[in-house]
Every structure is written in C-alpha cells, then in structure tokens.
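The excerpt is restricted to a subset of chains, each kept in its original location.
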Amino acid sequence: RRRGFSESVFCEGKTEAQLLAIAAQLDSKSPVLFTRLEESLAQQISLAYADQPFSYDAVSKTALWGERPAPDPERVVAVVTAGSADIPVAREAERALEAEGVTVLARYDVGVAGLHRLLAVWPDLEAADVIIVVAGMDGALPSVVGGMARQPVIAVPTSIGYGAHFQGLAPLLTMLTSCAEGVGVVNIDNGFGAARLATQIVRLKKPHARAGGA
Amino acid sequence: RRRGFSESVFCEGKTEAQLLAIAAQLDSKSPVLFTRLEESLAQQISLAYADQPFSYDAVSKTALWGERPAPDPERVVAVVTAGSADIPVAREAERALEAEGVTVLARYDVGVAGLHRLLAVWPDLEAADVIIVVAGMDGALPSVVGGMARQPVIAVPTSIGYGAHFQGLAPLLTMLTSCAEGVGVVNIDNGFGAARLATQIVRLKKPHARAGGA
C-alpha cells in the first residue's frame, strides 16, 4: 500500500455505482476509510459488503470497513477544536487516525475567546505526541496552542463562519501567518490530511513498527 | 471643530509646499496633529511655526503642534501590541489620544504566542476604559483580549508580516471574524482611527466635559 497507509476513498461527487465498483476492487483484509460519504450511500455499500464490519459515523460522514487495529498507547495524537461547529472536521481526523491504530485524545470547544477552557484541558494535551488544532471563525487557536506546546502542531482551518470569513480563507491565512513557530497547515476542512501527517509523525517514534505496519 | 476633535493633517503624498499652505490656515490656538509625516518635512514645518511648541515622534512619524492638553485621569485608553514591530502604529494611536487629553496606558509585545506576557500585564489593563489592540502577523491577539475584557475593544491590524499575510489582509480578516464578541475593527495600520473612536467612547463618561472640550 502506498506510503504505508490503509486505503481511503474520497466519496464526494461519486455515484453509488462508482463507489460500489471501487469497493469491489478493494482488499477486504485491511481496513478501508470512506470520507465525505452521505448516509444513504453508506447504507448501500454496507449491504453489499456485509461480510466485514462496517461502521458509519454520521458526524464526520466517514465509514470504516474492515477490522480496525487496536490503538497503540505509545502513539497518541490530540485533536482539539475551537468551537462545537468544528467537530465534524475533527471527527474526520479522528477516524483516519483510528484506522491506522493511533490513539486519539479529543477535546472540543476550547477556543481562545474563553481561555480558561483551553487551560483546563492543557494538562491532558501534554501527553500527546502531536496536537491537531481544528478552528473556523478567526482561526486563532493554533497560535495559542503553538505558543505553549513542545509537540508538533498541525492546524486545520474550517469553513465555519460567515462574511469576511470567505468560506475558510480567514482562518487559513491566520494559521499560515501564525506568530507561533512551526505550525504546519493543511487545506480547509481537511481533517483527513491532518491525520495522515500526524500518523507519519508518530510512526517516527517506532520506525521498525512502521516498516512492519506497511 | 468637526466632531469635537482637534485638527489633524494626513501628510502622506503631500509636498512641503502643500503642507506649509495647510499649516498656514490652521488655528494655532488648539493642537494640530500631523500623521505620516517624514522627519525632513517635519523640520521644515517646525521652522516655519516656531512660535508654538512642536514635537516630532520619529517612531510614529507624527508631529504635535501647539499646547497638548493635560491627560484626564478619568479617561484612560490602553494600547497593547502583539509584537515590537507593531509599535509605530500603536504610537500613532497614542499620539492622537494625547492630543485629545486622554490618558494612555501602553503595553507592547504581548502577543499570544507567549501567553504569559499578556497575563502579566492584564491587571494593568483592567484599569482602562477602552483597550486598543494592535497586531500584525496572524492578528490573533484581539480575540484573546476580547474574550477577557469587559471594556470595549478596538482592533487595529498592521501590515507587519509577509507571504500569506498579504499586507495586512490576514490580521484584518482574523479580527473581523473574531470569535470574541463585539470587537470593533479599523483599517490596516490605522492607529489614528482607533484613537478617534476610543476618544469618542471615553467622552461618554463625562458628556458635559465633551461639550466643553469641543
């Protein structure tokens, strides 16, 4: 498998027929992650491949098909969100991490307009190897987290907002120009991509395992 | 005088001759603020109007001509900056506040990438009636200040930054989409405008004085 990841299928804009055709070609021995999958389509696919566990998550619109690996306690990625409206993107990241056997630590709605919320969860976050920060609106949270954390920080802007937010442009620019050092940014709403980068990072901790896992 | 303010002259793009002509028409009895004034031009103007005190501030490129009113201890505006490169814009705001007899409380370089810096100055800021927050780069500071403050917060994006900063667009959008409630935004690098708005706000505390001061 390419780059040591399990398969993923980006479902947006694909018809049921196309998705069934893709699924038919997939290797049922390893987990497959479907992203941006509408619930009605998920049901069709699950019917067709009833021999394998198939779990659909309506919040993130993702489906995981096949056996999910056990979470590795030595590979921990925290996922935090600024608001509750950012949770679907965060959940997409979490599902992609879980598909790779990464342990997830999620904390939601800790945006900077109420700093006490972030400070309250901070001790938990310290245990993580990598922190993924998901934020819409002004996208200010990664700057604060990035200023506090010793771990690599991955920032995900979301399309949550209106007006001068321009569908996520505002938090995207905020994150790219962050005054915190060394924040890596992915595309707007791309929880999946953040999870992939985080997975590659935590694999560095036990490279032998990485080789074995691929 | 229009809206109860002392006169101000925006000098960018004006020749020495134009500025001297404008100055000749001004009322020497009340203070005049020159903004965006190059030092060499300031010297020419100060020579021509030697009868009045003339103070030039090279950091903010402002000159104050005439007697400055005593700062009113009941009208206090705090001016904070995220970085030290934002100081020229902050100083422009301070000079415009001073010209109106407003007491200024300045704290620089307290950006969110090092949160302890903001927390350290916070007790001082609580004494202010209004807080002006000046920030370039990601422009995240007003969101944090706005989440903590009970006072009105005025945000000034600056052109300090590069790349996806787009000459101040990044912090401008950040501030407009701030997740903190009720932050008022002015134009990029517009310390003067922030000061004018703050002055009008603090005048509400003693409206009679406002009438008298106009």
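Letters A and B mark the chains in the order given here, with residues in each chain numbered from 1 onward.
Everything below uses one rule, namely that a residue touches a chain if its C-beta (ideal position, glycine included) is under 8 Å from a C-beta of that chain, and two chains touch if they have at least 3 such contacts.
Because the structure is predicted, anything quoted here is derived from the model rather than measured.
Here 2 copies sit in place, and the number of copies making up the whole complex of this structure is 8.
As a working rule, only the chains that are shown with their structure count from here on.
One simple way to say how far apart two chains are is to compare their mean CA positions; for chain A and chain B this gives 42 Å. Taken in their complex, chain B has these residues touching chain A: 82-83, 111-115, 137-140, 143-144, 146-148, 161, 163-166, 169-181.
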